[in-house]
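With one protein chain removed, the remaining protein chains of the complex are shown where they sit.
Then we have chain A:
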């Protein structure tokens, strides 16, 4: 009994290790098979998409164009969705190529991740608020919160 229990245990341990390894492999494949240039291009493209969708919201917040609730909510959702996508482009760096990312990202990876998570949370909150029909002053405030997460990350981790 004891022996079987032990066997069972090691079998379990082995299989879970295998699952974990497979999981790790899948996670790795998320950015696996990509060259340094690919990764750089990928993350820049992600931020480009974020930037382009962020801009019209910014114009509304600054009063340069009229507040359009539908467009605002749509773009807020896009930014929130795409905010989940950038991190893969940073795994396993620093990468050689045409990049403005600072090596500090990989030296302080935990902090960088946290910055990304903060950004995701704030962006998600903006999207929810916009869809939930929050008041415009409230939305503007939340938009500034999101923009501050962009800025603080750029200040620390992006070449000036």
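Keep this in mind: a residue touches a chain if its C-beta (ideal position, glycine included) is under 8 Å from a C-beta of that chain, and two chains touch if they have at least 3 such contacts; residues count from 1.
Rule of thumb we're sticking to: contacts and distances are computed from a predicted model.
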Omitted chain, identified by the protein name its UniProt record gives, among "Hydrogenase", "Choline dehydrogenase-like flavoprotein", "ABC transporter" or "Peptide/nickel transport system ATP-binding protein": "Hydrogenase"
Touching residues on chain A - with respect to the absent chain: 51, 54, 58, 61-62, 144, 147-148, 150-152, 154, 159-160
